[in-house]
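To start, the structure itself, in structure tokens.
With one protein chain held back, the other chains of the complex are shown just where they sit.
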Amino acid sequence: MAPGLFVMKKMLYETKIVKMEKKMKKLAWLLTLIVVLSLSLSACGGSTAAPEEAAAPEATEEAAPEEAAAEEPAAMEPFRVAVVMPSAINDLAFSQSMYDALLLIQEEMGGPEMFEIVYSENMFVVDDAAAAIRDYASQGYDLVIGHGSQYGSSLQEIAPDFPETSFAWGTTSETFGQPNIFAYSASSQQGGYVNGVLAATLSQSATIGVVGPIEVGDAKLYVDGFKAGVAATNPAVTVNVNYIGSFSDVALASEAATTHISAGADVLTGTAQMVVGAIGKAEEANALWFGTQSNQTSLAPSIVVANQVYHWEVALREMISMIQSGELGGKAFDATLANGGEVMEFNPDYALSDDAKALADSTIQGIIDGSITITLP
Amino acid sequence: MITELFSTTVLIGILASGIRLATPYLYAAIGETFSQKSGVLNLGVEGQMLLGCFAAFYVTFTTGSLWLGLLAAIAVGALMGLAMAFVTVNLRAQQGISGIGFYLFGLGMSDLLFQRLMGTVETVQGFPKVYIPGLSEIPGIGEIFFNQNILVYGAYLLVPLAWFVLNKTTLGLKIRAVGENPDAADSLGVNVARVRYFTIILGGILSGVAGASLSIALLNVFQQNMTSGLGFIAVALVYFGAWHPVGVLGGALLFSMVNSLQLWVQVLGIQIPSDIAVMMPYVLTILVLVATVSRVRAPSALTKPFERDE
Partner (left out) sequence: MRSKLSTLFDALLPIIATLAALAVGTIMLLLLKVNPIEAYAALWDGAFGSANSFAETLVKATPLLLVALGICISFRGDVINIGGEGQMIVGAVLATWVGLTFTEAPGWVVITLALLAGFVGGGVWGGIPGVLKAYFNVNEILSTVMMNAIAVQLMNFLLRGPMIDPAQAELASKIPQTARLIDEFHLARLAPTRLHAGALIAVVLAVVVYILLWRTIWGYRIRAVGQNPHASRYAGIKVSRYMVLALLLSGAFAGLAGAVQVYGVNYRMITDGSASGFTGSAGFNGIVAALFGQLHPLWSIPASILFGALLVGANKMQRVVQVPSALITVLNGLVVVFVVSSEIWRHRRQRRRLAAAGEEDAQSKPDQTQVQKEAGQ
């Protein structure tokens, strides 16, 4: 290449860069000026006061709310709830179940003007969640919910500093002896048991597969209950359990399901948000699916048999009425089949035989009235 | 218990699973191989994958066309690649860190778009399994190799294609030259910037396709952060494969096979704590690399921005 050409190209390149740099510098200063101006304008407007809250986001806005029978006398001021969640509000699992419950209560209590909800989602870092909880408390929310077992430590620290605020956390039964902390949990082993009973009945290959995230907490309860249900119905049925080590690895969960199917399973179940992939694989193989935490029928209407759905609003209603009558905590709630905190929702599109349905119903009844006891390892 | 592991069903299952699991890793890692061969480290693969993943899913979901979805993933990947190329080549930003920035951008953007455009988890009918008359019927081998969907086949066909381009074409020569000694290449008339733009955009496209392989072929669903670290593993596999497409194939297969092995270990009820089982692919990848000690050198100009005025 001719050296002259080379030099020329280099010069042109240089000049272009210099020009671009000058432009960029001007732009940067201009932007800085604009942002600084706007920030200072807003600062003059008094920023540290209670900020404007948007109520429920647009995604699931209800139409004219039906006035359900009010659980408690209509409050003069709106009841303000803040909730901190470890995953997304639309994860079709844990977080969504709480968010849906809050929306239901909002509807019952008369809409966003009477019941204000704010949320912080994806707060999987305990640190950030703690900051959020403290922040909400200092802004005078009536109830601050930490929807995740990892938030307990933080609540324990923060609650004493805000005696006027009510705190709630789950899933757990620990209130730390604090007068302003509620605890809520779900006996997910109950729904697990019912699912297990049905699964053992419906399985023709006598092999069932379970896909779980990590062997802790709610997941463990559900799986243990499921296994107990299967064992109580037909001890000859094998239950293979696979904990994939993550709450988000959809690909691995889906491969786990495929593995179960290759190992002969014709009924599957699983818990936590990454099972959405597993459900798809079950559908492909015509295996049946039992769901938990929320209603997963929409993902595979032809093979989902039943779901254990959490209805946190049962506990929430009681919490709210307690708060409004001055009791800010000290009670632990448990969502069970008996009190309606857990509901078995059957897929109407799946033709369950009458015998199976009767068995399911009697199992549910048995758990409710105590005649069936679930022993966990 | 352990002996069950060696039954034919299980072995076939492991191999078939492994082939499937390896698909996204292959696409992304081959794309990254091209980038790194030309001297650019792209740690933003995961972000490109997630955006491509969502784009493919959303377009397929709304239009009903799988091929349009794939095209969308390609387009999105190319755009991200273009942005990365500009930042890397023209602005000469520090490559490792800019990659992390793109990763965060892709992660957040795919999530945001998902929430705003879809709102809830849905499923689609993905690419179906392709039945190859004759080959698919071979017992065992047929199940493993010839009963997959088209994007899976695409990933494996990519390997010889990539090898050919890198080693037997002028373009490949230019790429390697730019990665080893950009100054010399430049003085020989190779447009370093253009070559790097090409490889980075190609890398972006392949990452996008990797994402699409998840959402519209293998899993048929989209969820926030569903790749869950896959992109970073893919980048790591490029090092494992010593920048050769075949080596990368080996790495992807090793990693995925061990992953499917640990799934079976758990399913068969072999008493290993689940966390230890999940660890296996990662530990083994390192061990294999240690065991096969090699003196392979990285492309000399890897991560170093090219400046003309030397």
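In this document, chain identifiers A and B correspond to the written order of the chains, with residue numbering beginning at 1 in each.
Following the convention adopted for this analysis, contacts are C-beta pairs under 8 Å (C-beta built on N, C-alpha and C of every residue); 3 or more make two chains touch, one makes a residue touch a chain.
Here the structure is a predicted model, which means the values were calculated and not measured.
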Whole complex considered, the hidden chain contacts A, B
Sole residue of A:Pro112, A:Gly196, A:Pro213 or A:Gly291 that reaches the chain not shown, by the stated touch rule: A:Pro213
Given the full complex, what residues of chain A touch the hidden partner chain? 17-18, 21, 24-25, 27-29, 31-32, 34-35, 38-39, 41-43, 45, 47-48, 51-54, 57, 86, 118-128, 130-132, 134-136, 138, 148-150, 152-154, 161, 171-174, 185, 189, 213-218, 220-221, 224, 245-248, 376
Where the unshown chain meets chain B, residue by residue: 41, 43, 47, 87, 91-94, 96-98, 100-109, 111-112, 115-116, 181-183, 224, 229, 232-233, 235-237, 239-240, 273, 275-276, 278-279, 282-283, 285-286, 289-290, 293-296, 298, 300-301, 303-304, 307, 309-310
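Here is the rule we go by: only the chains that are shown with their structure count from here on.
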So the centre of each chain is just the mean of its C-alpha atoms; given that, what is the distance between chain A and chain B in Å? 31
What part of chain B is in contact with chain A in the complex they form? 9-10, 12-13, 16-17, 20-21, 24, 111, 115, 119-123, 187-189, 214, 218-221, 223-230, 259-260, 263-264, 266-269, 274-275, 277-278, 308-309
Over in the complex, which chain A residues touch chain B? Could you list them? 1, 10, 13-14, 59-60, 88, 90-92, 209, 214-215, 240-246, 248-252, 254-256, 258-260, 262-263, 273-274, 276-277, 280, 298-300
